[in-house]
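Scroll down for the structure; my scribbles are underneath it.
With one protein chain held back, the other chains of the complex are shown just where they sit.
Order as written gives the chain letters A and B; numbering starts at 1 within each chain.
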Amino acid sequence: MLSFTLRRVLSAVLVLFAISIAVFLIFFATPGVDPAARIAGRSASPATLAHVRAAFGLNRPIFIRYLLMMDHLFIKRDLTSYVNVGLKVVPQVLKAAPVTLALVSGAAVIWLVVGVLGGIVAAANRGKFIDPLVMFIGIAAVSVPAYWLGEVVNLITQSRLHSSLFWWVPSGGYVPFTQNPWQWALHLLFPWLTLAALYAGIYARVLRAELVNAMNEDYVRTARAKGLSERRILMKHALRCSLVSIVSLFGLDFGALIGGAALLTEVVFGLQGVGMLTYTSLQNLDLPVIMACVLYGSFFVVLANAVVDILYAFLDPRVRVA
Amino acid sequence: MLKFKSTRKLGVVTSALALTLTGLAGFSASPAGASSYQKAHAGGTLTLLASTAGGTLDPQVNYTLQYWQLYQATYDGLVTFQKVNGPASFTVVPDLATSLPKITNGGKTYTFTLRKGVKFSNGQTVTVNDVKASFIRLFKVSNPNSGSWYNAITGGDACVATPATCTLSGLVVNAATNTVTFNLAKVDPEFIDQLAVPFAAILPAGTPTKDEGSTPVPGTGAYTFQSYNPNSSLVMVRNPYFKVWNAKAQPQGYPNKIVENFGSTVESEVTAVENGQADWVFDPLPADRLGEISTKYASQLQVHQLTADWYVPMNTNIAPFNNLKARQAVNYAINKNNIVKLYGGSRLANTTCTILPKGFPGHTSFCGYTKGGGSKYNGPDIAKAKALVAASGTKGAVVKLVATNDAVNASVAQYIVSVLNQIGYKASVVLQSANIQFNYIQNTNNKVQISLTQWFQDYPAASDFINILLGCSTFHPGSDNSINIAGFCNSGVDAQIKAAETLSITNPTAANVKWGQIDKNLMTNFAPWVPLINPKLTDFVSSRVGNYKFSLEFYMYVDQLWVK
Partner (left out) sequence: MGEVVPSAVDNTTAAIAPATARGPESPWRSSLRQLRRNKASMAALGVLIFVTLICLCAPLYANDWAHVNAFSSNISGRIFLNGHWRSVIQANSSGYGESPIGPTWHISNYFLGADSQGRDVFARLLYGGRDSLLIGTASALICVFFATISGLAAGYFGGVIDWIVSRLLDITWAFPVYLLAISLSVILVTSGFSVGPIHVQAGSLLLPIIIIALIYVPYVARPLRGIVMTLKEREFIQAAIGSGASDWRILRKEILPNVAPSIIVFFPLMVAFNMLTESALSFLGVGVQPPNASWGTIINDGLELLYTRPWVAMAPGLMIVITAGALNLLGDGFRDAFDPKAKLRGSI
């Protein structure tokens, strides 16, 4: 078990390292991305440009620049943005993290509750009308582009029905919990619902499939033969086994979302989280911020993957050999 | 319309200022001048919204209109543009100097006397040493125009070459007499303007000589920056040490606090102002809200003409637009009325056929490339365009037009590409983020054939448009900063430009006539551009805001708005 864990952690670190190189290479090759001119401003004379280049170390070979960036990012932790001069990158990411955390956590609660309930209801009533109905709603939720849904929600709550039904909906942005908990929740309500819609659909479908499979397993047949009611079988036996895949799925999804995968939702609703920061920095080709955001996001994905893998290995020894 | 800060480009301005120096105009007190301060309206917090921050807060580095608009309230130079409503806002008045300078030595020496008793927002008193340090700092922080404007001062070129050892010998200060003397290496008719822009703000001598980025720098204005986080907000509060010394140069402000919040989408910004949750939107208004705003919220909408160009520079050095007939064809083919429609209609933009915008010194009316000819725009002439393309031998050429990816620029670019395809090219559009595009189209290494961009005046002077954008001296092949995007360099035209600049020192009126002639010559015989429209600026303020005043130089006076 220990050696498996160690190997898993080692490969996780290797993956992060490879990603940092990939990001650096991808962005280094962009045409028109010479930061010197943007920093120096328009109409800057060639002498000014040369000075700016030297000051930012932009005229050293790639290899050195990569090492310099890693040094500034992790060791000295004073890596500064190319676009916002003097602004430290790491504090920016740390400042944006709670917003994403708030968005994702709230949505997670909603989608877990709705998804699990939906899956149970569909499985318990399989064959009856409610089963395909729930599944159909789930499919619809899963097929909707997240940003489109967000914009439509905005259209309805801000414009069409704003004066009648939705007068209470604020116009976007984030209010910190410590500043005003009620406004915090109000501003996050529709982002939560939008983000949760997609995942609730997935989870309902996955859980239903797992439950239906589990209900056909031998041990369930035994329990049925013993005379236990369908409902009890479902809730006590099948559910317990099916939840394992839900939990592992949740671990992966939550990890990815914390890392900034909710970027479209954040952009649509104006929430300055890690996703929004990533998006802005990609648009501005602000390499230090991109690097920090991508590594931040990858870290959580890799972490979630490793944790799930280790948990599975813990539960199922056969996997450790793989 | 414009969305990102970097698309509001500042130009360099020239010499209508010669007028004010010789005392011909400008001193006449404008009727829209400093009205008395109304204490009852003072107080409250003004909330501004912008979708993105404007970059560094350092006034000697930042070159965006987004922050130059805020610097009016926080920094002062020796002179400044008059802070009044209307055309008088182009007039330069003394600010930290007691009066306009004594100009001697054939225009090569400017002598100012520094005002006594002014304090920075950190409590220090302003001295001549601060002035000297500020100008030296310009070179040390690699100010974008240190090599094109401020090197006119003797010793400036050496400072550009080695900023570390900069002493700027041409700037002499005398603490005993409280005088500041600029000795120029050559006559510069624009020097007074260059002293009036925020680059030449006087900062404390101890300010670190590097780009301060998001750390606020103390100033002498009515307000000071309290905090700045480009990913969330910017906060300005009243300068506790400020006392009014010249209300026309630096008036007292009304709000107690000014906050600019970043990060929302433009649509939600408009909604916030409509709902009274914020007071002003910096970004251009989205096209689909204009109807709603101009009807339901008409009293909160302000529209002002800008002296600015939207134009299509064509690379005169590479195919296919190194061929004059091809460039003329494009001029004939684009329907400028459609551009007006895409920008938001005739109330928000006017077509233009000239390089100098309407209302600008030197502007003359002519329209070389329209159906039937004449001096007014009369629609495109597609047949003639197609004929020219055929005659030029460039038919079927692959053309890529580079534009920014915000809504209005993208739609104008798509339209132009459609036209290029119509007249016989194989055109496509390349959309880039505003942060990259402007430098990308300047660098000849990128082989950009044609692009869409804008130019806004810095201050009213024809050479700002003509010399800067089409003169040989601003064409730097292989550099990201070569603002002569068309790559146009013609010795004959350059000679005419130099002649006009020299003439402007002694006879500005005659010089403006000459500028008009150069404009016509450029468009008729060389057609390096397609001038599209002169836009108007829309400001949408909330219902509680009052006292909206507009400077032609820096647009809305932020600190003059009252919220009570």
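In this text, a residue touches a chain if its C-beta (ideal position, glycine included) is under 8 Å from a C-beta of that chain, and two chains touch if they have at least 3 such contacts.
Just so you know, these numbers come straight off a predicted model, no measurement behind them.
> If the full complex is used, which shown chains touch the chain that is missing here?
Looking at the complete complex, the unshown chain comes into contact with A, B.
> In the full complex, which of B:43, B:208 or B:345 touches the chain missing from this view?
Answer from the full complex: B:345 touches the omitted chain.
> Looking at B:307, B:432 or B:463, which residue reaches the missing chain?
Of these options, the touching residue for the absent chain is B:432.
> Quick one: which of B:286, B:424 or B:471 touches the chain that's been left out?
B:286
> What does the interface between subunit B and the hidden chain look like in terms of residue numbers?
Spelled out for subunit B, the touching residues are 267, 286-295, 298, 301, 303, 335, 337-338, 341-342, 344-348, 400, 405, 407, 410-411, 414-415, 417-419, 421-422, 428-432.
> Spell out the interface residues on subunit A facing the chain that's missing from view.
Touching the chain left out of view, subunit A contributes residues 11, 14-16, 18-19, 22-23, 26-27, 29-32, 132, 135, 139-140, 142-148, 151-152, 155, 159, 202, 205-206, 209, 213, 245, 249, 252-253, 256, 259-261, 263-264, 278-279, 282, 285, 290, 293-294, 297-298, 301-302, 305, 322.
One rule holds for everything that comes next: only the chains that are shown with their structure count from here on.
> With chain centres defined as C-alpha means, what is the inter-centre distance between subunit A and subunit B in Å?
The answer is 41 Å.
> Which part of subunit B faces subunit A closely enough to touch in the complex?
9-10, 12, 52-53, 55-56, 58, 61, 63, 142-148, 160-161, 163, 211-215, 229-232, 261-265, 267-268, 271-272, 275, 277, 432-433, 435-440, 442-443, 446, 468, 474, 476, 479-481, 483
> Contact residues on subunit A for subunit B in the complex?
Counting only subunit A, the residues touching subunit B are 31-34, 36-49, 51-52, 55, 80, 83-87, 92, 95-96, 154, 158-159, 162, 170-173, 267-268, 270, 272, 276-277, 280, 283-285.
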